[in-house]
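To start, the structure under review is shown below, and the notes come after it.
Yeah, one chain of the complex is gone here, protein chain that is, but the others are all in their spots.
The letters A and B name the chains in turn, as written, and every chain counts its residues from 1.
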């Protein structure tokens, strides 16, 4: 083992998890990312910051990714990307255009020797040493639930809703503008800061009071948030409490965060349901909010009384406590996978990519047929 | 300075199709092509700390996680921290000899954060071993990682074993005689697994709990102290701990900076290589386009009106030590498109070949590298089993042109650059016969050129006017490895674009 380890420390491998709001990057054998940076690049033409996920076209995305990866390698990682492997952690629901462009950037522009693509929901379980769990990823753009059973993501049970940081920010913005008439168009980083520092997920018992306008409801103290020295924003107690309610308000299809989880359980085999309910794993930046877990548990219990979920026959939910912060749980899984021989066994090499011109994907029938024929 | 940082009026087209101002471009002398940061291969050259300018060898940099051992930055505002002396009075005030005991603490000049804010005790030495935070989960994670590594190793072993068995003919001997495993199989003892590989020991999986962290009750009653809660940026600066309150912010070691070298992907030669010393701003190799391609500056243009001809004056400067002749041609974007298509076609053929015989190609490319870089010690690095580079595909020039340039019939000469001429007014006689219609005025290696431009007739007021042409200049190659003694001359073409300004109304 010692020789192997010394070898691996010489060969630093970058692990990259490009999220819609934040990009986590670090090296294999580390247990925390070196940096968590915003997935933004400065646009050359307008000189404004642009989010990677707001791309217009494949070429536009290509240019932005070239810029982002350049920053990651030469400002933070400080190694040459050429002829080195790289580990990419991505959602199973990542758009094909995005992953193909990323592969193109890495192989053709930065000439990495191989790419190991890992599904974020699966690898998030790695740090728990557990092979079954219901992984709930609440990120910036969307919340995605995928059950993982015995090391296999159950894809037909996936659930996704556009509930995430972006949605919360826009909700907070509308709440704030009603109490602060003078201030319009708060920049998003201020909204984010207000969300992170002032807001929390309240208890479900208080929500009834809040909605019903009952007299016993006493709002939490207001916060005066100084905005750029010249103005201040009044963040009322009600706003602080209400911001995250959007996650649990059922939409027209009666869907919200808690029903997503139950629907996912409903879609898997009966034998696995109990086990999944007892292995809930929450990842993503939004789940780090104060009171998130407690409220989710309450909501799940409440939804169980719903006729739709009575068939589940579940009485208790159990949550895992990750040995890391939730916002880099998937990254950590990638770092653990990348530190093993898995990297040399399963990574897609440059030769393969140049021959096939695409990354293998679960959605691509050609790849599935290939693997089937190979295993046969 | 505004020429460098200001609005980009004159842009040159790189071989890859991107438009950039001249100071951002490079010129590969070996391929005689313009390159830019987009189509060059970047490589990390040397590490240094941006604050103390200390050079750090790469192995040490890796070990220190790319951070400077001495310099620390403020966890509150990410500026550099400075060490402050806090002198305590002498322990024994009567004894004059007892030295004043000095202790040190860190302080930020910008946001006035100090290491005392978070309760770090003052250190007795200036370099101070500032306390570091340990990841509390490290033991468990290491355990998990070890088990995973064992599992994967044993899986790999199994795979190899099954491969061995599948072979029709088992080679019982290798060069050293009968192999141990073959012998074992022959006499009927099962193959023992590799001695180094232990059976992966079972690991207890994490146990989920039904109790969860409850929301603290006092959140509904206690007023929020905004200044005690960290911002998201402060949290993400310390990804491992992500402290929620400011009293847990610890100083962070400063991130190192690098010097980069740039390499042409086509010929594997360096076009830019900095000096090793971090305090030196010089380069070992600096093939900037600014030193090889005539520089064009925009001087003046008559008010632009749609469909009417205006006079444009631009200045050409020859940066080289050799006389050059400049010819102006039509922009001809179609030709560039054709070139892009051609490269794509090449690419397909190339890939096909690559797939067929990649190893063969590698073998070929390596000796050829040695050949071409024989005289250049700097490219010795390239001998270390470098894979041949993938060439960035050129793209179409993405710039619409809405103004016609009348192409002059004659050419003009730019004399070589002469640094002494700056101080000598008398010797400014060149005996160059200029076309007075084209050359307005000239001095030493500079010439002011008159061109007639006609914005398209359908432009409206306040529309941006962009024109362009192809400049051909005579490039003199002076690399001794390529040409013996005789300077080798040939024509080099580059497309240049001008943002002339906006259409104004009629008189």
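As a convention for this text, contacts are C-beta pairs under 8 Å (C-beta built on N, C-alpha and C of every residue); 3 or more make two chains touch, one makes a residue touch a chain.
We take it that contacts and distances are computed from a predicted model.
A.B. asks: With one chain of the assembly withheld, which option in "Dynactin subunit 6", "DNA replication complex GINS protein PSF1", "GPI transamidase component PIG-S" or "Eukaryotic translation initiation factor 3 subunit C" matches that chain's UniProt protein name?
C.D. replies: Missing chain, per its UniProt entry: "Dynactin subunit 6".
A.B. asks: Pick out which of B:32, B:58, B:83 or B:114 touches the chain that's been left out of the picture.
C.D. replies: Once the missing chain is taken into account, the touching residue is B:114.
A.B. asks: Out of B:46, B:76 or B:255, which is the one that touches the chain we can't see?
C.D. replies: Of all options in B:46, B:76 or B:255, contact with the hidden chain holds for B:76.
A.B. asks: Applying the definition given at the start, please give the residues of chain B touching the unseen chain.
C.D. replies: Residues 76-77, 110-114, 116-117, 226-228, 231, 246 of chain B touch the chain that is not shown.
A.B. asks: Residues of chain A in contact with the chain that isn't shown?
C.D. replies: Missing-chain contacts on chain A: residues 226, 228-232.
What we mean here is this: only the chains that are shown with their structure count from here on.
A.B. asks: Just the number, please: Cα centre separation of chain A and chain B in whole Å.
C.D. replies: Each chain's C-alpha centroid was found; their separation is 29 Å.
A.B. asks: How about chain B: which of its residues touch chain A in the complex?
C.D. replies: By the definition above, chain B touches chain A via 38, 41-44, 47, 61-62, 65-66, 135, 137-138, 140-142, 144-145, 147-149, 151-153, 155-156, 159, 196, 203-206, 208-210, 212-216, 219-224, 226, 229-232, 235-236, 239-240, 242, 255-256, 258, 260, 351, 354-355, 358, 386-387, 389-390, 392-393, 395.
A.B. asks: Could you list, by residue number, the parts of chain A that touch chain B in their complex?
C.D. replies: Chain A residues touching chain B: 1, 4, 9, 12, 22, 24, 26, 29, 31-37, 59, 66, 70, 73-74, 76-80, 82-83, 107-109, 111, 113, 126-131, 192-193, 196-198, 200-203, 206, 218, 220-221, 223, 225, 240, 278-280, 288, 290-291, 293-295, 297, 316-321, 323-325, 327-328, 332, 336-337, 339-342, 345, 350-351, 354-355.
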